[in-house]
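Structure first, then comments.
All protein chains but one are shown at their positions in the complex.
As written, the chains take the letters A, B and C, and residue 1 is the first residue of each chain.
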């Protein structure tokens, strides 16, 4: 058990994600958010746990399921919400939407909607760091479904061959849309697959925040010390449909319910109550804090203007000249 | 040691390949053959050894370095040579050239010039057989360089996941053009890589014809019995440049000379002389047979007419209606 | 077409085509991501796994290049595969197999091996899916000899073109417009292949020709409605097949109306619309009363925000304005 304040911090982060996602779902039904919306509910311990091991200089390349990562890495909820509203106040002025968050401050290089498409980019960022002797790493998030893509294979090989400082964070929630892992991979032990490239690997219970914190810490120190890649599999589960269009024909309610028993937030709350680190008052306070933050974000998004239509063709090519 | 006549047969096959390739190089310099020409000299034991395990119903998908496979599978040297001459008498009426041999009789589905491009096609042929309960297999040839391609990864996974009867024949000649294996793969034990998909694998000395015959035999019986894929690595070496344009800056003459000590034909000849299976007269006779076959092929190619230019746009779409 | 037509959606029409194909030919199978247990990402194959089983309705891993290449191999091996690539956006990962194998096998082999493969994919924007999920690249595929490219805009074509494609000895790509899946309409009870030899004159007119396909066709029809109110009589043509193009229909109509607008959701530069404009230039230059115009997507990666996305896509208003310019403007 970490020191109480850090434990509370971890819970706070997970709650921020959970409530942001719940609100997003609500706003999707209210048609304030459109396009695809992929929720992270159930997987919070992964993003929060890994974020503890990263430092400000580190970069991240994520997927379309990246709200949580953006938030815990320090992007303001306002700019996240405004982006999903398609407003000028969003991190990408409304051009990216839910699947494409970008941020210079926290070095978030997207938000990629092509499964596997971010892996080579992450390896390239790490190569740039290596060539410039910058002692930082790139965290590359992807689902277990991406492992079947050729780019996974090519990137694993090059990352090890060239010893690139990348944390390959596999968020294994057992399904790629409706395709269960065992119906898509001949070898379902994903660390085995990664290890076949000579990659250092570990797998951890992605529903246990403290386990993720520990595993990510070890992975990241290995990367920093060895200047070599690491593959970390976090075994988790998606409580919600793949996106807002998913009838969920491919899994049973019972299975989902079973996993909800292992809700990372419920489990951690229980732990903290048991250890007397948390009490109802403190929890209530946290929830209020989070509620206020999200209410602010929504208000900001509502109030934010639209990007002028005249600016449609901006950012197809750079406006500034190169440094 | 197999029975004498079979041993002679193996030598004969290797000689046919060697002399055909030597003649092709000569004809390239004479500008009778154009485009790219990739020679198999030094690797003969692989194609010949594996061919012994295949039956007439089996299919093959090969690469641009496929002259040997076409020949040992039973394609007439005439149609091979005429194809390289770009003549109508060629297996593809001169449209394919050296890199694209096709044949219905021997079920050769190319001749593919995109590295890795043949792997999915081979898996698809095997899937068709499986769906039609046809008890035959598809032999898929590729160089070790293809292993870095994403399609290798995707195909290994699907072949095992769907239990497809494919012999994945990796012709590891240590170089992909000028790139040595250890500079392109983080894991240079290729059977290890293939095994990570749950694939049955074996590696064999590709310069030892009898070893290849044995290994291919076991691999093929496994595939036929288990109706599952097998990855066979044949460790060999390319004595000639990658193609006719290669200055060979990436390897030393010494290295090439060292490997030539293990010339599969020289070694096997010595073995046969030692065992009294072969004598000078018999060898002389074999060489004459081969020389005659190739002379015929060249004469045929020379005499064969060109495809009429008016037929340029034939075979873009089928002329017949589907069965 | 029989009298007793039934109500259906474009989505159900696609599903009906798939059902018929699987039922009438044992060589046919469907393969792609989430076509089975999920029911198809657009629900076009819902229930087919249950009815035809996992051997014929095959969920694949995320491996676009390989399952597309396996479709090629299976077609060479005697099957009639239908490969579903969820959307054209992901087909970029399978492009090597389509362009370097599917399109070349017949020619490279001197006519020995044809590839009777059907590849289906959804195409187009308009759903706020942003830059990586809104491509309309069917015009690219129409550039490749050896391929046939179809774009069903109607329910009958959504169902029938699949059956037609399955009878073709060569690779056929079918582009279903994602925004059309919910479209409701009438469908004949008789399930048959449809001829793909001719473009379809959806609306006859005197004053100008609006050429389009897929989802954009309806923008052309809306524009024609508005124009007729203003006394301009537009002919509207559904191209249906993008490769080959029906030159006879295109030129025939333009020779009659002497004016043409092409509506195409692809980016303007290098669009299919450019090809059609160039053909009209070559085959009907002296018949033209005004230069052919193109209404295409603005050349920008598709933005997420609705107002920006709509501004990027071809608009009915732009078609109407162009038509007025052409007809009133001169000739």
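To be clear about the criterion, a contact is a pair of C-beta atoms (placed from the backbone, for glycine too) under 8 Å apart; a residue touches a chain by one contact, two chains touch by 3 or more.
What you see is a predicted model; the values in this text were computed from it and never measured.
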Neighbouring displayed chains - absent chain, whole complex: A, B, C
Sole contact to the chain not displayed, among A:40, A:85 or A:109: A:109
Residue of A:13, A:63 or A:155 touching the missing chain in the full complex: A:155
Residue in contact with the excluded chain [from B:19, B:34 or B:282]: B:34
Residues of subunit A (touch criterion as defined above) contacting the omitted chain: 59, 61, 90-96, 100, 102-104, 109-112, 114, 117, 119-129, 131-132, 138, 150-151, 154-155, 157-158, 161, 314-322
Interface with the undisplayed chain - residues on subunit B: 34-36, 86-87, 92, 94-100, 112-117, 145-146, 148-150, 176-180, 183-185, 246-247, 249-250, 306-307, 309, 312-313, 316
Interface with the unshown chain - residue positions in subunit C: 65, 89-90, 92-93, 95-96, 99-100, 103-104, 107-108, 130-132, 135, 139-140, 142-146, 243, 245, 266-267, 269-275, 277-278, 280-282, 285-286, 288, 290-294, 299-301, 303
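Just so it is clear, only the chains that are shown with their structure count from here on.
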Chain whose Cα centroid lies nearest the overall Cα centroid: C
Distance-maximising chain from subunit A - centres being C-alpha averages: B
Centroid spacing, where centroids are CA-atom means, of subunit B and subunit C in whole angstrom: 41
Averaged-CA centre spacing for the pair subunit B and subunit A, given as whole angstrom: 47
Contacts with 2+ other chains: residues of subunit C: 60-61, 63, 65-66
Set of subunit A residues in contact with two or more other chains: 148-150, 183-185
